[in-house]
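Here's the structure we're looking at; comments come further down.
Note that one protein chain of the assembly has been removed; the remaining protein chains are unaltered in position.
A, B, C, D and E are the chain letters, set down in written order, and residue numbers restart from 1 in every chain.
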Amino acid sequence: MTLNRDRAVVVSALKHAAPYIRLFKGKVFVLKVGGEIFADAATTRTIMEQVGILYQVGIKVVLVHGGGPQSTELAKALGLDTKFIDGRRVTDGPSLDVATMVLNGQINTRVLAVCRDLEIPAVGISGVDAGLIRAHRRPPVQKAGQADVDYGFVGDIDTVDADVLRKQLDNGLMPVVSPLSCDSAGTVLNINADTVAAAIAAELKAEKLILATGAPGILKDRNDPQSLISYIDRAGLRKLGDDGHLADGMLPKAAAIDAAIANGVSRVHIISYKMPDSLLLEVFTNEGTGTLVVDDIG
Amino acid sequence: MTLNRDRAVVVSALKHAAPYIRLFKGKVFVLKVGGEIFADAATTRTIMEQVGILYQVGIKVVLVHGGGPQSTELAKALGLDTKFIDGRRVTDGPSLDVATMVLNGQINTRVLAVCRDLEIPAVGISGVDAGLIRAHRRPPVQKAGQADVDYGFVGDIDTVDADVLRKQLDNGLMPVVSPLSCDSAGTVLNINADTVAAAIAAELKAEKLILATGAPGILKDRNDPQSLISYIDRAGLRKLGDDGHLADGMLPKAAAIDAAIANGVSRVHIISYKMPDSLLLEVFTNEGTGTLVVDDIG
Amino acid sequence: MTLNRDRAVVVSALKHAAPYIRLFKGKVFVLKVGGEIFADAATTRTIMEQVGILYQVGIKVVLVHGGGPQSTELAKALGLDTKFIDGRRVTDGPSLDVATMVLNGQINTRVLAVCRDLEIPAVGISGVDAGLIRAHRRPPVQKAGQADVDYGFVGDIDTVDADVLRKQLDNGLMPVVSPLSCDSAGTVLNINADTVAAAIAAELKAEKLILATGAPGILKDRNDPQSLISYIDRAGLRKLGDDGHLADGMLPKAAAIDAAIANGVSRVHIISYKMPDSLLLEVFTNEGTGTLVVDDIG
Amino acid sequence: MTLNRDRAVVVSALKHAAPYIRLFKGKVFVLKVGGEIFADAATTRTIMEQVGILYQVGIKVVLVHGGGPQSTELAKALGLDTKFIDGRRVTDGPSLDVATMVLNGQINTRVLAVCRDLEIPAVGISGVDAGLIRAHRRPPVQKAGQADVDYGFVGDIDTVDADVLRKQLDNGLMPVVSPLSCDSAGTVLNINADTVAAAIAAELKAEKLILATGAPGILKDRNDPQSLISYIDRAGLRKLGDDGHLADGMLPKAAAIDAAIANGVSRVHIISYKMPDSLLLEVFTNEGTGTLVVDDIG
Amino acid sequence: MTLNRDRAVVVSALKHAAPYIRLFKGKVFVLKVGGEIFADAATTRTIMEQVGILYQVGIKVVLVHGGGPQSTELAKALGLDTKFIDGRRVTDGPSLDVATMVLNGQINTRVLAVCRDLEIPAVGISGVDAGLIRAHRRPPVQKAGQADVDYGFVGDIDTVDADVLRKQLDNGLMPVVSPLSCDSAGTVLNINADTVAAAIAAELKAEKLILATGAPGILKDRNDPQSLISYIDRAGLRKLGDDGHLADGMLPKAAAIDAAIANGVSRVHIISYKMPDSLLLEVFTNEGTGTLVVDDIG
Partner (left out) sequence: MTLNRDRAVVVSALKHAAPYIRLFKGKVFVLKVGGEIFADAATTRTIMEQVGILYQVGIKVVLVHGGGPQSTELAKALGLDTKFIDGRRVTDGPSLDVATMVLNGQINTRVLAVCRDLEIPAVGISGVDAGLIRAHRRPPVQKAGQADVDYGFVGDIDTVDADVLRKQLDNGLMPVVSPLSCDSAGTVLNINADTVAAAIAAELKAEKLILATGAPGILKDRNDPQSLISYIDRAGLRKLGDDGHLADGMLPKAAAIDAAIANGVSRVHIISYKMPDSLLLEVFTNEGTGTLVVDDIG
């Protein structure tokens, strides 16, 4: 009978999951989810349902989101040109306005609305709130024999006030964090969401930092999706980068991962949002599905 | 591949269980487990693993245990006669000593030791601790045309001080409760474990009272194990008793169930410890496996 | 000497303000500021400096902002048509997206950034956060002899969970509230900011609800700015409306004021953001500058 | 008149006791009482009345009890042989069952029942509860030229989690501690009650550790009860042992005393439960009745 | 041997006192001590040593003191005339200054200094502190056919803010209260210390109000010290007054006693400071030494 098999499934799974629940209950996980995931209602729901299960079993989740594709889209709709120098985006005034509306407005609210539906009590917050992130504008980059390159309203983090987040977690609320930040004079600054997630994870002494991306994890060969590395340490990751094996999009992630581990986060996971249930599998099974980075495999 | 199917099982089960976890997290369940279950290391472990999973997902479990078979066995080993009048056990002085050693010593400690192994932080407690249960000795029963019948050191509950249990629960500890109690002069008194569990459930305003027994639940026909009643209300249960359909062992349970519901426990479950995973199935599936008793089906 | 006169000014003013500080310290003020004020950096700074002074002297300010003009502007930039039926805006899907980006993104962030500069520890929050505002979509309005009129994603408030705000206030943080809300299924809904401010003020049992508008207050004659009413009660306000003396823009405000007072807010002030220092003058001088509405002048 | 003399007695005694009450109020005393004391209702009551007075004047008492004689008696009643090797008891499986029933069941409950009568709010607890005592089974002792000697289910303490006791004390409850403990796999282990009391006293930073025994204290000459030593330090106690002056039963006590002082308990008292009021006299008079051991008389 | 008898005394007394300690621990006693007791170092010390014992055993004592004789003495030293009208003292400006210096300065400080010596952590406080006592000046008394009689700076109590005292008690401090009070404009007012003690006892819901006086208690015959009444109720006390059996000095005390009982203090004791140990005997023996007044003997 189908019924009985289903029941057996529930019970067996609870038994399987219980040791992980015991292990992780009350621990802080910082989860960074790229903007592309929230571009689509179905993938949004898929990831948030998994987040909801982490929340229900007692894990203290801090969700940091990006918003790149949506910013590009809105800029286009408004007829703005996105300038790039040497392949890096320049955040001028109008671009910053776009990022503000997309990150703090569109995406943050969308995530909160799904949380309302899933009965996860969540609060939106950005680096601009209270003193969560204090940053300064990145000075123009000097290039030998060229004019200085100013990437615009882009910030580098000075301090993270983890207390703002800790109070929400202690109240049973899940913070949904937009990476937008500002300096002490109130100038809003854009900061890479991976960087913000890594800094928050370090400050909260998180058990895990999990980066949900479009790739299955870190690849030995950037062109071969089958070459997934399951387990690697900082030195190994650095060597991959030095040897040119990391995809361009992975480079800032690699720097964020390295910083998080250097500042005390013991496990960083890179998983693919495209693989079904990847977040649950990563947390609740021994093998996981993506890449686990630690300080030193030894 | 086996592996992948297993993983799918974990994930699917977590999704299935999550709404129940959300529903029950932080709620109090009083679970009464009969002594026969603890007579055997295997059944002890089976029930306690299920209890551990309830604990891990955040349910506040209070475990009340019995100890009848073990008392009978120890009495026999010590060469004591167990007296019965009209089929009811008489608790004389030596019997009370035996009950004390078995309930507060042997069984309570055995349960706590298994909890240590399963990493459930549990504390033993009995009705004698602080003011948990204040009782008085049941007066001899007057029978027309016969000598009064004195059942010995048997108590009736005056008050339950739920605060003693609440403090343990608030500290994240699981109380393992022996039903032995005493009066204000320190005379130890034996009280039926179902009665104690019902009184504690009422005082703690428990979400559920669950009685784990040797029977599959309440039967329409006491002689037909297939005649299980899944869902019944107080009036129905009373009628069953009045009509003589309840087994002798079920009569005191029926009284305890009735009292618990009358005092505010909205759901009482009767399950069989012999059916595998019955506790988890009862809590985490819609259908359950035993009998659910409510106030009024309406 | 200029210096000495200036010093005398400081001292005399402190003495003048002290009784008001004593009176209001620790009290909750809900301040609603229309979107038009935040359209301009100078008026934004002007109002926020005054808010900062309220915060510094110990008043617990909850700031609710609107965003109408900015929404209109962004809709125009995106080439969207704003539909009106009988002069009321219809919030279709694209309009709701615009409102989300403007209210929760652009304006809320702008206010927080100014707070960072003014060293007011503020946190952004919207009706979508946790369970702050639970609303339902307003059903289509039936009009005799016409097709039903559906105003789109517009909500009516079911409940306000003031606890979310109270915790922020207790932590010394100033909530900056966007009126955007949602229903239990996560459908985002637009709600009039005056209505939201009134509901929050009632739920927090605020000492004062202050509405900062473009008008100097409530006018006896909507066409004569000199006809300001300094002091009026609910009956008076209702009569003004019934007699057609209230400007169109004032009608929903009048309803919000009436509801706030009916639900226990004892004083509602309407002031003009265009009059210099109007907020400070209203709070710290006896005469104020706008209109004070109370339950019953008697 | 008798009456007046009695009243004078009360008053004079209160004055005499007050400085000691001031000195000890809120301080932790760990009191170890041997099982022989609880063999008899009269001596049980005598010691517990004194404990009750310590509790009433505000001393935080932790009572650790033994149970040797009762275990021997129950073993005999059950027809079990108690094996000894080189004069030391071997705890095999049945012996452990007996110890469990006697320590955690019979004696602990008996003490709690007397506490109920004396209105001392007490809770029973053993090393098996939560993580109070984490121990490991003592490995077989290797003897040159002989087979290894295995003393059975006997434990050595790894850690004491004093928090479990501290929470009870903070709630105004008196812990009554059975020395039975277990390892991390849930194997129950017997541990000497003096050793447990000393470890708990050290972990709680107790003001005093008091050992109530059958002897009047430590004797200079084990055969001469008149040779009581009132005051001695660790070096002196060790020398007594080295010189063979300590009775066999005193040797493990001496080791426990030495360990307690080494770990920070500044005063250890050995008193006789046979001397009337010895506990009160030891605490509330300057001279005491037994032996006081300190770190270094200097 | 003297020594052994003394020890027996300590022990027997502790046993005798323990039930009273259990009964009164944590309860509030308001003790009013007349100024004449503090006129002399020996009687001061005698009463305060008894107070210290109450404090040490855990009773929450609030001590209210008078200061009449000292005021008279200082007035005389300063050459002031004390005016009386119809036998009642008139408190003019200079008299009030004298009372202020004596009550809040001399006596309050003297009591606190003795507390320092006795290691009772005490804090001085008067009705003028924070909002402890809010009073108004008693209006001139109109007498038929005579000029109004103004008793000067004499107050009648409007409210007592017991919180000020409760916070001290919760911090383990003993409040030493001077009855001097003031009105809302800061005019200092003298109030009878018995009246203040009764009002404080009522507001604190004190277990006992104890008045230490020069008389042995309430006498049936004001001229016969042997006619002490041990036990009386409100009706009896009122009748004694109506029948003219109360001494003049006892009349305001009788009114204060009546008010205290009417407002919820269940036991009021009148004792003599001249009888040795009267305070301890009253609290710690069944018979006491003075008069106990209750609501209704029935």
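Throughout what follows, contacts are C-beta pairs under 8 Å (C-beta built on N, C-alpha and C of every residue); 3 or more make two chains touch, one makes a residue touch a chain.
In this text the structure is predicted, and so the values were computed from the model without any measurement.
Asks: What are the shown chains in contact with the chain that isn't displayed?
Replies: The undisplayed chain, in the complete complex, is in contact with C, E.
Asks: Per the definition of touch given earlier, which of E:121, E:252 or E:276 contacts the omitted chain?
Replies: Considering all chains, including the one not shown, the answer is E:121.
Asks: Among the options E:159, E:184 or E:230, which residue touches the chain absent from this view?
Replies: E:184
Asks: State which residues belonging to subunit E touch the missing partner chain.
Replies: Output for subunit E: 74, 77-78, 97, 100-106, 108-110, 112-118, 121-126, 128-131, 164, 167, 171, 173, 180, 182-188.
Asks: Even though one chain is hidden, which residues of subunit C still touch it in the full complex?
Replies: Per the touch rule, subunit C residues meeting the hidden chain are 3, 6-18, 21-22, 25, 49, 52-53, 56-58, 119, 277, 280-281, 284-285, 287.
As a convention for this text, only the chains that are shown with their structure count from here on.
Asks: Give me the superposition rotation angle from subunit A to subunit E, based on Cα atoms, as a multiple of 5 degrees.
Replies: To map subunit A onto subunit E, rotate by about 180 degrees.
Asks: Subunit E and subunit D are one sequence twice: same or different residues at the contact, by the over-half rule?
Replies: Copies use mostly the same positions to touch.
Asks: If you average the Cα atoms of subunit D and of subunit E to get two centres, how far apart are those centres in Å?
Replies: Taking the average C-alpha coordinate of subunit D and of subunit E, the gap between them is 47 Å.
Asks: Counting only Cα atoms for the centres, state how far subunit A is from subunit C in Å.
Replies: Roughly 35 Å, centre to centre.
Asks: Residues of subunit E that touch two or more other chains: which are they?
Replies: Subunit E, residues with two or more chain partners: not present.
Asks: Please categorise the chain-chain contact pattern as a line, ring, star, complete graph or other.
Replies: Basically the chains just string along in a line.
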